[in-house]
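Here the structure is laid out as structure tokens; the discussion comes afterwards.
Note that one protein chain of the assembly has been removed; the remaining protein chains are unaltered in position.
Now for chain A:
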Amino acid sequence: MNKNQIEDIVSKVLANLGNTQSPKQPTQREDDAFHFSKEDVIGVENPKNKQTIAHARSITPARIGIGHTGTRMLTSHYLNFRIDHAAAQDAVLKDVDEEILKQLGLPILQTKAEDMQTYLMNLDSGRRLNEESETWLKKNGEKGKQVQVIVCDGLSSTAVEENIADLLPAINQGLSLKGITFAKPLFVKNARVWVQDHVAQIVNCDVIISLIGERPGLASAKSISAYMIYKPNEKTVEADRTVISNIHEGGLSPVEAGAHLSDIIADMLKYQASGVHLAKQRNQ
């Protein structure tokens, strides 16, 4: 269902409720269409302190201060919630704009997942590079640097498009300031986190960091997670990975994230560990 159809339904519902703003004709010109407001208004009736609620809503994207009818959500909040869900569902299926990758000069590698359906339903397919990319990387990848950065679409192409242009330079700068060497970053299409193990083994780096689009939430489809690991091998387990999530303008901003991630990477190199082992050593 597209936006116009939703707006159409909304206007019909409101027409049935006797709303005077609604169009009388089922067909209409574009500029007569009912504009469904995305604006999220305070729904609490007669609150003790409306300013408190307004302030609360300004510091968290959580859907609070929305009020209720009986025990249920008010119609406008319910519809906004469903619209956000629909948008998030659509976002999963979109590819990253290759123009952006070209502008950043990122070589495009591909996993064994050749299409979205395979990617979604078969985890292993997204965990290894396909043969062509493997061959390319063996020949062209920068070997033996301390750090390799890979950018992965994961479950949100939007997240990559929105953040990478700021995040990559911020990480590069952070690492440079600490005198840490890093290889030219790569983009991996239809990638799961574990593809980093495959890439790290080929380029023989100490630390590999994946910047991967998180599954889209309702509040934001723009969030990136950074998964980092020190020298992954066959015995690597999930708890060996260090993860920083919620990198986006409304969370940890890309610029702040650059500095934060390079601090963590420096610690990984210092302690030669990542994940829970790193956490333990840092706390000692």
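Worth a mention:
Criterion: contacts are C-beta pairs under 8 Å (C-beta built on N, C-alpha and C of every residue); 3 or more make two chains touch, one makes a residue touch a chain; residues count from 1.
Quick note on the criterion: contacts and distances are computed from a predicted model.
Only one of "Ethanolamine ammonia-lyase large subunit", "Peptide/nickel transport system ATP-binding protein", "ABC transporter permease" or "Beta-ketoacyl synthase-like N-terminal domain-containing protein" fits the UniProt record of the hidden chain, and that name is "Ethanolamine ammonia-lyase large subunit".
Within the set A:Ile53, A:Leu109, A:Val151 or A:Ile265, the residue that contacts the chain not displayed is A:Ile53. Per the touch definition above, the residue from A:Ile202, A:Leu218 or A:Val255 contacting the chain not shown is A:Leu218.
Touching the chain that is not shown, out of A:Pro61, A:Gly105 or A:Gly144: A:Pro61 (per the contact rule at the top).
Remark: the residues of chain A touching the chain excluded from display are 44-50, 52-53, 56, 59-68, 71-73, 77, 81-82, 84-85, 88-89, 91-92, 120-124, 155, 214-220, 223, 237-239, 245-246, 250-252, 275-276, 279-280, 283.
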